[in-house]
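Here the complex is missing a single protein chain, while all its other protein chains stay put.
== chain A ==
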Amino acid sequence: MTSSTQPASTKKTFSAEEWDKKLAEVSVSKQDLNKLVMNYLVIEGYKDAAEKFSQESGLQPGIDLSSIQDRMSIRNAIQAGDIESAIERVNDLDPEILDTNPKLYFHLQQQRLIEFIKTGKIAEAIEFAQEELAPRGEENPEFLEELEKTMALLAFEETTASPLAYLVDYAQRQKTASELNSAILTAQCQEKDPKLPSLLKMLVWAQNQLDEKALFPKINNFVTGELDPVPTSG
């Protein structure tokens, strides 16, 4: 064939100087970035920080900060493992939220089950699973699978060393808390996802795409935002 495509090895290379110049030309104001930070504080529920930030930066938070308080107390309850009181508070806030989200409700109940198991309340765990979770599992095969996995925790003496260790991890609480947080925001007609994580994910995606075509200084450390040197072609 008379294919004219070049082999992949001939990637375009950007020098560090060239790249720095491009970076310097990007138009972004401090105000833009302040908004990005405020958006994160508000959506993630850092009420006190958002308040202080509003004072120090002169930026309006865009929403009534007191509405953050409810969300935060609910989030804190889940992160502390107190699922029951979180459910109570959500229902005080807006009973529709759990009524209209069977999956979310299941995950909350599942988290409750996990907390029983974590604290060694085996009898309560089994009773709770049979009474509350099993009927839901029958309705939905996806739920059933998750329930079975959670119950399998009981088979391990040391749950943190089991393949299911992630369920008893703190991150699982955070995951459940985030899911509930999003649902509350949606119910309040607010954006549910902060923009900053999207920006990071977008950068990962974009750098991976450009990697196939070019050699350029990459950001691999997303905490410092430092550029790595341009890899040499070869």
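Heads up, the rule we're going with is that contacts are C-beta pairs under 8 Å (C-beta built on N, C-alpha and C of every residue); 3 or more make two chains touch, one makes a residue touch a chain; residues count from 1.
Note that in this section contacts and distances are computed from a predicted model.
Participant: When you check the chain that is not on display against UniProt, which of "Transforming growth factor-beta receptor-associated protein 1", "Adenylyltransferase and sulfurtransferase uba4", "B30.2/SPRY domain-containing protein" or "Small ribosomal subunit protein uS7m" does it turn out to be?
Facilitator: The chain we cannot see is recorded in UniProt as "B30.2/SPRY domain-containing protein".
Participant: Looking at the whole complex, which of A:94, A:132 or A:169 touches the chain that is not displayed?
Facilitator: Missing-chain contact among the listed residues: A:169.
Participant: Of the residues A:93, A:164 or A:203, I need the one that contacts the missing chain.
Facilitator: Answer from the full complex: A:203 touches the omitted chain.
Participant: Residues on chain A that touch the omitted chain in the whole complex?
Facilitator: 2-5, 12, 14, 19, 21-30, 32-33, 35-41, 46, 48-49, 52-53, 55-58, 79, 169-171, 174-175, 193, 195-207, 209-210, 213-214, 216, 219, 221-227
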